[in-house]
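Please read the structure below before turning to the comments.
Only one protein chain is missing; all other protein chains are in place.
Let's look at subunit A:
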Amino acid sequence: MSQQEISEPGNAGAGLFEHYRLIAARRTMVLICLFALMCLAFLMDITAGPANLGLLDVLKGIFSPSSLDQRNYVIIWSVRLPDALIALAVGGALSLAGVETQTTLNNPLASPFTLGISAAATLGAAFFIVVAPNVGGFSQTLMLPAFAFSFAMMAAMAILTLSTLHGGSSTTIVLYGIALVFLCEALTAALQYVASAEVIQQIVFWNMGNLTRAGWTEVAVVSAVFALVLPLSLRDVWILTALRGGEDQARSSGLSVNRIRLVVMIRVAILSAVAVCFVGTIGFIGLVGPHIARMLLGEDHRFLVPGACLTGAALLSLASCLSKVLVPGAIVPVYIITAIIGVPVFLVLISWRRKEASWQ
């Protein structure tokens, strides 16, 4: 039989990469812009605040702390800088956790919060706040995050164990997560039901994510965890990209889907538990940061993973800045602001890049 051979343009391979280089250059530009945006947001964040300090004053104070008087030294070094830095670290960590969850579970609605990790952290915090008087002798600043962290990790481990035992598909993992959210919320409600009004107020306040609780220790812990986890995520960018072709496809070519899912869940658990245990619930970033990055950069994870970190950090930084200037003289919990600024940004982007936003 004579089968018509499809002509092979000479040097097809070189041409392929040539064209791709243009696409990659454009994406690198987008990454640089996102980085610049994040820096801008950070500068705005350290400038915003009730004390009347301009950007130049703050920068001068950062580069030559000795020139500052006592009051301004405290404002810059104990309030503004740690708050602004924790915004970057938590935003980056939650968004990184989000992008990895969405890809490995093949679900655009997945985020550290759909997995129940945040709800478990709240339960842990509530448990400590209600039971604390009976424990006694421990410093609240240390023990409250510790309880939140261990509950969050327990939740993540429960999901991991369930999904490994039952050989769970990605959908079952999401279902386990949502079941866990309801369980943790019910238990938190039960704790609130038996608690006094004052204690309830404390729980509610903790649950509303608030960056102003952060000091240098918190900044150091969250940044260190983020800096340790990010290179591991970057090492897996090829297989994460391959997973977007479909789980069955990836398995059929012999890619280790189970291994990547396990390590991603461990990374996500650590990232989000560390992020929420210090600052409370900041729900929106982990869901939307990755989507914004995906719309701008596509789904090649070599660009998407760093891009998601940058969008998350920039978003939370902007939100933190707004939380300080929106109501004069008061700092609105950033938990309230993230969604209020995030949703319009998100909606505009979706209508602007409808095709990139779709998920099949």
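Of note:
Operating definition for what follows: contacts are C-beta pairs under 8 Å (C-beta built on N, C-alpha and C of every residue); 3 or more make two chains touch, one makes a residue touch a chain; residues count from 1.
One rule holds for everything that comes next: contacts and distances are computed from a predicted model.
Missing chain, UniProt protein name, picked from "Probable septum site-determining protein MinC", "cysteine desulfurase", "ABC transporter ATP-binding protein" or "Acyl carrier protein": "ABC transporter ATP-binding protein".
Among A:P65, A:G246 or A:P344, the one in contact with the hidden chain is A:G246.
Among A:L255, A:V332 or A:V345, the one in contact with the hidden chain is A:L255. The chain not displayed touches subunit A at residues 1, 3-9, 11-17, 19-20, 23, 106, 237-239, 241-242, 244-246, 248-249, 251-256, 294, 298-301, 355-356, 358-360.
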